[in-house]
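Questions regarding the structure given below will be posed in turn.
In this view, the complex is presented without one of its protein chains, the others remaining in place.
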Amino acid sequence: MRKILLSSLVATSLSLGASTASAEGNLSIYHWFDYIPQELLDKFSEETGVTVTMDTYDSNEAMLASLKAGKLGSYDVAVPGDYMVQVMVNEGLLDTFESSELSNFDNIEAQWMDVSFDPGRQSSIPYQYGTTGFMVDTAAYDGDINSLSLVFDPPEELSGQINVLDSQGELLALASMYLDIPQCTTDRDQLKQLNSMLKEAKTHWASFGSDTAKEVLVSGEAKVGMIYNGFGLRARDERASLQYAFPKEGYVLWMDNVVLLKDAPNRENALKFMDFLLEPENAAAITDFANYIAGVEGAMALASDAVKQAPELNPPAGQPGQFIETCEQSVQEIYDRIWVELKK
Amino acid sequence: MDKRFDLRHFPGFRSVTFFCLFLLYAPLVIVMIYSFNDSPSITNWDGLSLRWYIDVFYGVEAPKYKAAAFNSLTIAVCAAVASTTIAVAAATAMHRAGSFRGRSISFGLINLPLMVPEIVTAVATLIFFSAVGFKTGYLSILIAHIVFCIPFAYLPIAARIQAVDSQYEQAALDLYASRFEAFRLVLLPLILPGIFSGFLLAFIISLDDFIITNFVKGAGVETLPTAIFGAVKLGIKPNLMAISTLLLLVSILFVTLSYLVGKTGEKYHARPK
Partner (left out) sequence: MAAGPSNAPPSKSSVYHGLGTRLMLPSWIVIGIFLVIPVGIMFVYSFLTKEFRGGVIWEFSLASYDQFFLYRGLFGDEPPTIEWTYLSIFWRSIWQAALATFLCLVIGFPTAWFIATRAGRQRSFWLFLVTIPYWVNLLIRTISMKFLIRESGPLNEFLLMLGVISEPLQILNTHLAVQLGLFYSYLPFMVLPIYASVERYNYALSEAAADLYATRWSTLRYVILPTVKPGIIAGCILVFVPSLGAFLAPDLLGGAKTFMIGSLIEEQFKGSAGNWPFGAAASMILLSMVLVVLTFYARAQTKAEAR
């Protein structure tokens, strides 16, 4: 037993030793699972000499919880979604930078410069953006698919074969669009309507699943399934009859952003990394990997044809998606209640 | 005396065991088959290929998986050894040391790691570690694992001690053995199956943990579950199936080794029934 304990000590010191600095220092990234190609991190290390370590999370809220529980100060950058950037700004979890500190700052596409969650891009740069809608198996249903009614009030033949994302924000936002009520409404009648509509809709759903959103569609288990467009592209690769819908009532638009964290131990390198990600070539590499669009000028031109021409990534003109709004606390509490009642 | 073989046997128990093993192994067959799938999907079959094994060993993420497998296995072994040791001491105290202060709450305390939902342990432990300035990394994972492995090691061991009458140790004491000798030479061999069971449970529980590990690990230290968990969102890729199959091979290797070691050991040492 002593031997085992000893070897574990050796292992510990080894793994501690591995993370000690190279000449150019370190960079500590807090990122989503499987959202950046390893090759790109290697390329960054090669170009700058910076040693990269990456830690991963599986939801915006999990990241926030772990930062607030004490991990702030151990990472340099994180990659929160749009609304989460705003939350983190409000919580004082982010550092700011001057546009002059990033030589590629001007590569940010104009439309993503003055975003509501970080006006003027003081703490964040775009990473990738995409949409949340749903896919339909056109082999099982040949009607018009571009309506949210397929999810919330489906025809007989689709009832009981629907998978929705297990995510309050996305589901309630889409439900609001379907009912044509504003997100985060404070109107009581509208909230009641939302509540009863969802309860009714749930009787048509087979499952709530985020982790398996793609798999249930590919396997044919679900004929209609809420999904992110990038996953949708991969799902179609595996089952050609799947088609991504752009519902006329609206769909969710989201954007993940690289943010500079407060108390970053390697602020310099964090900025180097952000600059690196704003190179069109590098942004395109992420697009090819994750199948979403970078908000970087010139990146799309360098992406592979499969991505460029994917119907999932090209919404019809004049029909933009909407960001999920961050509700004020009193409304969010009602949303939480609706959600619990839906799943009780 | 010949009745005894009969008495050990219950009709149907053998079939239940085989049914049980069938249930346990059926999904693994799927895992193994699809690790040889040529397609990047686990739902479509595109023909035989070894590409995912090559990917595991030589792909861009190979170093990550290797480090993760190393961390997972060493943490699981260390945590299982430490928690089993602690559990043996605790079980001896609970069932062999008469009454002492704190005995009645000890049972609850030892089982506390079971009762607290994992996510709560995870967040609370992280808050605690950062409050006392304990740097998260390999060591913080190991400590957290030791804690939640204790009840899994304790319960089988305690169940075993209860099945062993203390008169054997009393006899040893009567023959002038010291209490330590009575423990080491009499009790310990008698409760070995319980210790073995507890160790195995602690080991697999540590090997499998995701939630707590994901919170208390430091940047850059991955275990297998944290390395593979997110990949599932994109649909499990066959490389995870390949890793799983490799792990199964490693475990089968261990079993074969232990079988052979046990075989040679048996010649010297008749096992008390």
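Read from first to last, the chains carry the letters A and B; within each, the first residue is number 1.
The rule we apply is simple: contacts are C-beta pairs under 8 Å (C-beta built on N, C-alpha and C of every residue); 3 or more make two chains touch, one makes a residue touch a chain.
Computed from a prediction, not measured in an experiment: that's the story for all the values here.
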Contact partner of the left-out chain, one of A:Asp211, A:Glu268 or A:Glu325: A:Asp211
Of A:Gln122, A:Ser241 or A:Gln332, the residue in touch with the unshown chain: A:Gln332
Those residues of chain B which, in the complete complex, touch the missing chain: 3-4, 7-14, 16-17, 19-21, 23-28, 30-31, 42-43, 85-87, 89-90, 92-104, 106-121, 123-125, 127-128, 143-144, 146-147, 150-152, 154-160, 162-170, 173, 179, 182-183, 187, 190, 193-194, 196-198, 200-201, 204, 207-208, 210, 224-225, 228-229, 232, 236, 240-241, 244, 247-248, 250-252, 254-255, 258-259, 262-263, 266, 271-273
Contacts of chain A with the absent chain, listed as residue ranges: 59, 61-62, 64-65, 68, 87, 91, 166-169, 188, 191-192, 195, 202, 205-209, 211-212, 215, 219-221, 329, 332-341, 343-344
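To be clear about the criterion, only the chains that are shown with their structure count from here on.
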Gap in Å, rounded to a whole number, between the CA centres of chain B and chain A: 35
Parts of chain A lying in touch with chain B, wherever the complex brings them together: 1, 4-5, 7-8, 11-12, 15-16, 18-19, 28, 30, 32-34, 37-39, 42, 53-58, 62, 65-66, 69-71, 74-75, 210-212, 214-215, 218-219, 231, 234, 238
Chain B - residues contacting chain A, complex: 39, 41-44, 60-61, 64, 67, 70-71, 74-75, 77-78, 81-82, 85, 123, 126-127, 129-131, 136-139, 142, 214-215, 217-221, 226, 229-236
